[in-house]
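To start, the structure itself, in structure tokens.
Heads up, one of the protein chains got dropped from this complex, but the rest are sitting where they should.
We call the chains A and B, going by the order they appear; numbering starts again at 1 in every chain.
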Amino acid sequence: MSLLEISDLRVEFPSDEGPLVAVKGADLIVEQGEVVGLVGESGSGKSLTCRSVMRMIPKPGRLAGGQIVFDGDDVTALRGPKLRDFRAHSVGMVSQNPFGSLNPVFRVGAQVAETLRVNRGMGRKSARTEAVALLDRVGIADPERRYLAYPHELSGGMCQRVMIALATASNPRLLLADEPTTALDVTTQAQILRLLVRMRREQGMTMLLVSHDFGVISEVCDRVAVMYGGYIVETGPVDEIYHDPQHPYTRALLDSIPELDSAGSSSRREPLSGYPPELSERVEGCVFAPRCRFARPECGSVSMELEPLGPGRASACPVRPLAGGCADPQSRAETSA
Amino acid sequence: MLTYILRRVVISIVVLFGIASLTFLIIHLVPGDPAKIQLGQRATPEAVAKLHHEMGLDKPLGEQYVEFLKNAASFDFGRSFTFKAPTSEVVSNRLAPTAILIGYGLLITLVVGVPLAILAAVRQGGIVDNAIRLVTTFSFAMPPFWFGLMLALLLGLEANLFPVSGYESGIDGIIETMTLPALTLALALMVIVVRNLRSSLIEVLGSDYVDAARARGFGEGRIVLKHALRNSVIGTITILGSIFGFLISVLVLIEAVFQLPGAGSLLLQAVQRRDYELVQALALLSGFVVVVVSLFTDLFHAVIDPRIRLAGHSE
Partner (left out) sequence: MSSAATANGTSLRSSSRARTVLRTAGTLPLGVKIGGLVVAIFALAAIFAPLVAPYGPDQLDLNAIFAAPSSAHWFGTDDTGRDVFSRTLYGLRLDLALALLVTYIPLPLGALAGAVAGFFGGWADTIISRIADVMISFPFIVLIIAIVAIIGPGVEAFLIGVPLAAWALYARLARSRMLVLREQPFMLATAALGYSRRRALFRHAFPNVLRPCLVYSTVDLIGNLLLLAGLSYLGVGIQPPTADLGSIISSGQPYLLTAWWITTLPGLTLVAFGVGVGLVGEGLADRSSEWSAQ
């Protein structure tokens, strides 16, 4: 049984003109021990999908449909103490704002110790010792001293490490990371990612990592799901997706990543033109079709269902232009250059 | 941090000087001769001269100012004309009811106001929140003395629960005679406390760290009482400190309504009897208290909020 199964997830925001649907029917499976990435532009719905697992959709948004099954239990039906228990012990979350996610008037060590006391029932002394050990485990140097620090005395990277310690303090089975490195500089980013990789290896933690940066995803994740316009449009192992994307959006996304050796070359990568659809827009058929260079008339009436393409791979594009079937104007230009 | 404390203390001292100087001017701005005014039309020249000398009015102005400051530092404000006793003695006899009123009033304010603010913040936008907001708008527009009179009418005269004037010491006496005055004071203060605490709580409850705490499975109780309140209380205490001047103004009115023998009613008596020494002493005392309270709450804020404490400056 998969650890996490999301089916047909729908997240809405109320508005005067009717509900704005931000996540329009996402399917995702995370197996025990995997690290799954969720990648997409801002507004694609990836953060909301991630937060839905915790039932922490920011108001006034709400979960309007679909199922989230964690280890066999229906998360959407949890209420009150059971929901708190779920958040405390089954799932942990690290978010985008490391500095702002720590209470500024308490020492960071005390905050970790508090989680240990409340969620793991530890006594005062043992919580303190364990908190220091946790800080050490997330790579904070001189943890005894840092225990006494206040959040504003720590750098962004260190705050994020504390957040990771907090999120993993009660040994959750699943760690949700919502853009954990977006607010950090590149060097710190690499350190945090290395930490996540190490924790995954040492503790066998299952992770769902959300990012708009494919580079981040490729460093840490086994599999990736690509989101666009509130739908998941492609899933598969990271390597396969990277080298052989099957959905035109994935292809465009990867194309827009500048490469170190592409400067000055004649085959310039082109950024994707146009904009992702507004929440209030209703697009018939494939939501990417307006910007897709392979769009066909029939794309206006396809559903956004993921079609399996092979073991562990799926794509929502029934046209499959990149499978060698269709002519690609861009690639022809490249070969003829 | 030390520099901040130092700066704050120096500013307070400067302000105290300013207040003392202003207070000094009271006697000297009186048109006519203060001694003659006190003694009346039929005073003999000798009596006037004697009073002049007692009040120190026969010395040059500069010397008087220095003398005044020196005396003020040792809480000596001369003799009260009406009571024929040193002013410091007269004042200290009347401090007890005032202090009790302040304490009792603050107690009620906090005991009622804090839960109301929490309720309003947690149920933001709901009926309860709007009702509380409306009530605070009403109470803000209420003249404190009128409200005191209404309480006296309804709970005192009609329902006969409390006496409507006078003061008695001792726990029973205080509860009996000071409850209505304290309630009146609490009403005036509660508006500010509830509004301020509520908006601070709302801000904190929407913050990322409260979000993260919820994500760790903490219940709302722990989040509000431990995490949110701790952040908000700091700001509210600071506000309370800064409205101390307003508090004293309301005090004077309340003491008049309920005829409490406190420092506020003493001020009124002093003005009516033209007892300038007493007026000076009380004016200086009230200004002094406001400055000291303000200083303490600022320092308290700086000490409690680790962001300020460690950064060494405020804001």
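One rule holds for everything that comes next: a contact is a pair of C-beta atoms (placed from the backbone, for glycine too) under 8 Å apart; a residue touches a chain by one contact, two chains touch by 3 or more.
Quantities reported herein were computed from a predicted structural model and do not represent experimental measurements.
Partners of the chain left out, restricted to shown chains and counted across the full complex, are B. The chain omitted from view is touched by exactly one of B:Val128, B:Met142 or B:Ile237, namely B:Met142.
From the set B:Val9, B:Met150, B:Ile175 or B:Val303, the residue in touch with the chain omitted from the display is B:Met150, counting the whole complex. Interface note: of B:Ile26, B:Ala47 or B:Val233, the residue touching the hidden chain in the full complex is B:Ile26. In the full complex, chain B contacts the hidden chain through residues 11, 14-15, 18-19, 22-23, 26, 29-31, 137-138, 140-146, 149-150, 152-153, 157-158, 245-249, 252-253, 256-257, 267-268, 270-271, 274, 276, 279, 282-283, 286-287, 290-291, 294.
Please note the rule applied: only the chains that are shown with their structure count from here on.
Mean C-alpha positions place chain A and chain B at a centre distance of 55 Å. In the complex of the two chains, the chain B residues touching chain A come out as 207-209, 211-219, 222, 227, 230-231, 234, 304-307, 310-311. Those residues of chain A that touch chain B in the complex are listed here as 54, 56, 84-89, 92-93, 95, 97, 100-106, 115, 118-119, 150, 152-153, 163, 166-167, 169-170.
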